[in-house]
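With one protein chain withheld, the remaining protein chains of the complex are depicted in position.
Order as written gives the chain letters A, B and C; numbering starts at 1 within each chain.
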Amino acid sequence: MAQTERDQITMRSHVHRFTLTDPGNVSPLAEAFRSGQLDPATVVAVIGKTPGNGLVNDYTRGYLTQSLALLIGSHTGQSWQQVTERVPFIFSGGTEGVLTPHITVFCAEPGERSRASSIYSASADTSASPGLAIATAFTPALAPDAIGRNGQALATAEAVRNAMTAAGINDPADVHFVQVKGPCLTAAKMAEARSQGLAVAGTSADQSMALSRVASAFGVALALGEIQEDQLEEAAFLTDFRLWSGVASCSSGIEVSCNEIVLLGNSRHWQSDYRIGHRPMADALDIRAIYDLIDELGLDPAAPEIAAAFVKCEPDRRGLIRGQPHTMLNDGDLNPQRHIRGAVGAIAAAVFSDTRIFVSGGAEHQGPDGGGTVTAIARKPELAP
Amino acid sequence: MAQTERDQITMRSHVHRFTLTDPGNVSPLAEAFRSGQLDPATVVAVIGKTPGNGLVNDYTRGYLTQSLALLIGSHTGQSWQQVTERVPFIFSGGTEGVLTPHITVFCAEPGERSRASSIYSASADTSASPGLAIATAFTPALAPDAIGRNGQALATAEAVRNAMTAAGINDPADVHFVQVKGPCLTAAKMAEARSQGLAVAGTSADQSMALSRVASAFGVALALGEIQEDQLEEAAFLTDFRLWSGVASCSSGIEVSCNEIVLLGNSRHWQSDYRIGHRPMADALDIRAIYDLIDELGLDPAAPEIAAAFVKCEPDRRGLIRGQPHTMLNDGDLNPQRHIRGAVGAIAAAVFSDTRIFVSGGAEHQGPDGGGTVTAIARKPELAP
Amino acid sequence: MAQTERDQITMRSHVHRFTLTDPGNVSPLAEAFRSGQLDPATVVAVIGKTPGNGLVNDYTRGYLTQSLALLIGSHTGQSWQQVTERVPFIFSGGTEGVLTPHITVFCAEPGERSRASSIYSASADTSASPGLAIATAFTPALAPDAIGRNGQALATAEAVRNAMTAAGINDPADVHFVQVKGPCLTAAKMAEARSQGLAVAGTSADQSMALSRVASAFGVALALGEIQEDQLEEAAFLTDFRLWSGVASCSSGIEVSCNEIVLLGNSRHWQSDYRIGHRPMADALDIRAIYDLIDELGLDPAAPEIAAAFVKCEPDRRGLIRGQPHTMLNDGDLNPQRHIRGAVGAIAAAVFSDTRIFVSGGAEHQGPDGGGTVTAIARKPELAP
Partner (left out) sequence: MAQTERDQITMRSHVHRFTLTDPGNVSPLAEAFRSGQLDPATVVAVIGKTPGNGLVNDYTRGYLTQSLALLIGSHTGQSWQQVTERVPFIFSGGTEGVLTPHITVFCAEPGERSRASSIYSASADTSASPGLAIATAFTPALAPDAIGRNGQALATAEAVRNAMTAAGINDPADVHFVQVKGPCLTAAKMAEARSQGLAVAGTSADQSMALSRVASAFGVALALGEIQEDQLEEAAFLTDFRLWSGVASCSSGIEVSCNEIVLLGNSRHWQSDYRIGHRPMADALDIRAIYDLIDELGLDPAAPEIAAAFVKCEPDRRGLIRGQPHTMLNDGDLNPQRHIRGAVGAIAAAVFSDTRIFVSGGAEHQGPDGGGTVTAIARKPELAP
């Protein structure tokens, strides 16, 4: 048998979703490890929703990270801290309304026809449809005067390009989701950096968090050609909302020092039962975008079966949705992010008929202004029952 | 005197929705009165969503009532307290997520072909499709040992029958929405009633509120034949959730002493540009029910245009939605009713493409267990542009 | 004409506190009017705590204003809107923890020995101790580019000086409390003003609210000599916290267009059973300040009996209290102002043995940084039982 075609598919991806009843209870994943359903060594990233408030004082993200890393480390012989250096754990708190806390575990392993000499050969398998491709990447540690500024954007862009290469994706159109988690500054760290003469972006921790997300989003957009290099201007951050990435999903927190990136797309180099697609959402009510995505993935709109879905959304900062006022920005008791996650999450859950949706706020420059993005992974139509 | 067809249509209904920016600001309605768009004397009921939390300490409902009654009274020469005795003001607090605070003003006036001798004659106009019919009714004041018990249910049933007569509706199938606001007891009033030897239902104000809603719902169901008289058992309250009304929408509060009822349906006796329809929702994700209602009303699912919509919903008390856990019942920071209104309200808003939806929690025995109901008013298809 | 001692005392003040069970229920004050305990025509100001959240979407303040003004107007033959133009109604929402919603009604009337020719003559009664003096004042309407800036401070200073004159107080040391309610800008009004070329302070409604409070506080401090004119610099606003007023208590809101001022002090020109005192609080735990105030007012520390008390406080913006971290600034579920009101309000309530304390956050430049002020009105010691 001729060698070529078999060489070209080198990796195989899996997607596993587990419901989470408590951030300290990782027994469903432990059972999957025990039963052999899932090999701990193949876990490359975990993305999930935890039951906290998703705001600064949400400790469920750290708790789940510690719990999962302890479990994986007990199988791989690593300390839990070592596991967190290798595997991005990207958690968003807040399962408002109908949403279910859960984790999606991404696994990658050498495919059955791989060869040692090269991961991806020049041409890909043309006999199978493109499969879900997964890659992670990390930027170097970011200096205080890079965070929320062009420096972070450029470093992110380079890491995204590296992740594309690692995923065997050449065409940016094949990238459908780039989850980024980046560092931000506290008020104390800002003061310290300024005292050293560094030019720091923002004047509060909240602003630093937002600007970090924005810089990450611009980095993704740059790497994928959604914006051009001459459009990368800090003056546009949080100002020129015509500039956005349709695939970036960015978060920030003080617990990381570099940008951690999980890139998902479709590639002929990957064997997988799954494929991925995405759509921008024009506003919080853009239910059409979700149906279009279902159509693109070849699913039955009356009973779509998804393996995972990701939504990025934002309370419209102008205070209006389709011309009518909303109250999210003026509610002293309930944070705007909790409002919007509960609302857009419910719309996605209803259309997908699935409550285990990753919904994340803070969508500045990630999808259209006042809207966001929706992304889904599903079995390939040809594999559907 | 010979009766002609022209005699038989005696009433005309209108529906006006106004966005609410502040419960103390009723200037949009004042402007409508001033411009003649709306005659203050024809206002028969106001149903609305206010921007409070919708819980016990939500004073936006009382504030809006006072503000609206002051305005209407300034036109009709009544004190604001007198206006509240004539016009039911039924407000639900809580515009979580994408929802817009608003009021829907229902007006009724003698139709152009009415005659003084009789409001409704034996047979109706067959040349026009049935139009939106509106009637209000009040039970007598309810004694403490009637509230949340069979006594309230039976009184409600009689008032609903009266309202049907007043609306010119004979067939219960033509009734599509019965909004009821009934009294409940505080802990103090319970203690007082018990000390007088009265058998009072419930042990807390919260329980009294729920039981009042339940008794009202059973009353509606009884009047409309959704349950039979032998099924009206207090033992079934909050227990046998197979018993429910598909059109009841019940609330309770300490500010009323009798049940106030607003009944909406379709009738050939009413001239109106509008008609009404409703569907039960099987669970919080039952998006199909909303599309079915849109279809029933003859609207374009891609761009439905509604005049008003009403949703009743409930966080599933078993903690699961389609087999997956939700966190609404365990969230110490955010009340379950705020969660569910934001979620189901967003689904309805997305499908209707309209954020001015009346969404109310506390749906015990009002629609299927864990679900609820959805109701909409729209222009008749033959009048659509 | 020879002046006698009888001429010199011209006014008489009263203080009445009423518990508030609902912002729409003003029946205790209505009963006091009915019984003659209180003359509606003598009401000069009302200061109170309402049961809302005290944040942007707290409508209990407006509701109580409408309810009280309706009641007073029904006695004075004015519309409720007219009453609000004459009487400052200054309400702070948020009765966290042990606090009780209540209103303090300030009344002033000509004293028994007054003469028509002049309100205050050159020398005062030396036979009685100074009594509680009350005056109100209003600045002209403030332009958008005055709000939160020197313009507002200077206008406030002039109004405070007018109020001192009206109160018959010459010595700033006799002024113990200056409650100011001033206007602020919404994001929309900021944009509009900027488009007209106006230099507007702040970039968000929250910032405008804070800057309005600060400008008011600087205005009070200037009028009372707590800061000098050359220290009134906008660069010091929210920056140089060594500058503060020990008697200013400032709030801001979009519902007013000028600064409304209620000034309280002690004066020999006033007949009153009451006197007032105040102390700065060094931090949120400064219980010593409250005991010192009790001592100054001649009260029994084991059973002080106060007629009213006012506390201004602030969650320390540096995140520390006496060297230990607090969590108020990072709590995504509970606003920092609700935290601090509940805490400092409880301390004051415990020391005063009285839960009807007016506690208000937003104490920037009102008392020491991280602390605030405490003020109390009590019967004169010589009148104590």
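Keep this in mind: a residue touches a chain if its C-beta (ideal position, glycine included) is under 8 Å from a C-beta of that chain, and two chains touch if they have at least 3 such contacts.
Since this is a predicted model, take the numbers as computed values, not measurements.
Asks: Of the residues listed, C:I72, C:L99 or C:L297, which one is in contact with the missing chain?
Replies: Answering carefully, the residue with contact to the hidden chain is C:L99.
Asks: Where the complex has a chain not shown, which of C:T10, C:N53 or C:Q271 is the residue touching it?
Replies: If we include the chain that is not displayed, C:N53 is the one touching it.
Asks: Among C:L293, C:A349 or C:A363, which one is in touch with the chain left out?
Replies: Looking across C:L293, C:A349 or C:A363, the contact with the absent chain belongs to C:A349.
Asks: Based on the whole complex, identify which of A:N57, A:Q207, A:S257 or A:S353 touches the chain you can't see.
Replies: Reading the full complex, the residue touching the unseen chain is A:N57.
Asks: Which residue numbers on chain C touch the omitted chain?
Replies: Those residues of chain C that touch the unshown chain are 19, 21, 51, 53, 95-101, 284-288, 302, 321-322, 324-328, 330, 333-334, 338-340, 342-347, 349-351, 353-356.
Asks: Take the complete complex as the reference. Which residues in chain B touch the chain that isn't displayed?
Replies: Residues 53-58, 327, 330-333, 335 of chain B touch the chain absent from view.
Asks: Go through chain A and note every residue touching the omitted chain.
Replies: So the residues of chain A touching the unseen chain are 22-24, 51-52, 57, 59-60, 62-63, 66-67, 70, 333-334.
Everything below uses one rule, namely that only the chains that are shown with their structure count from here on.
Asks: Looking only at C-beta pair counts, which chain-chain interface has the most contacts?
Replies: A-B
Asks: At the chain A/chain B interface, shared numbers over all numbers used: above half (same) or below half (different)?
Replies: Because over half of the interface numbers appear in both copies, chain B and chain A meet with the same residues.
Asks: For the two copies chain B and chain C, what rotation in degrees overlays their C-alpha atoms? Round to the nearest 5.
Replies: Best-fit rotation on C-alpha atoms: 180 degrees.
Asks: Quick check: how many Å separate the C-alpha centres of chain A and chain C?
Replies: Chain centroid spacing, chain A to chain C, equals 50 Å.
Asks: If I count partner chains per residue in chain B, which residues reach a count of at least 2?
Replies: Those would be 51, 333-334.
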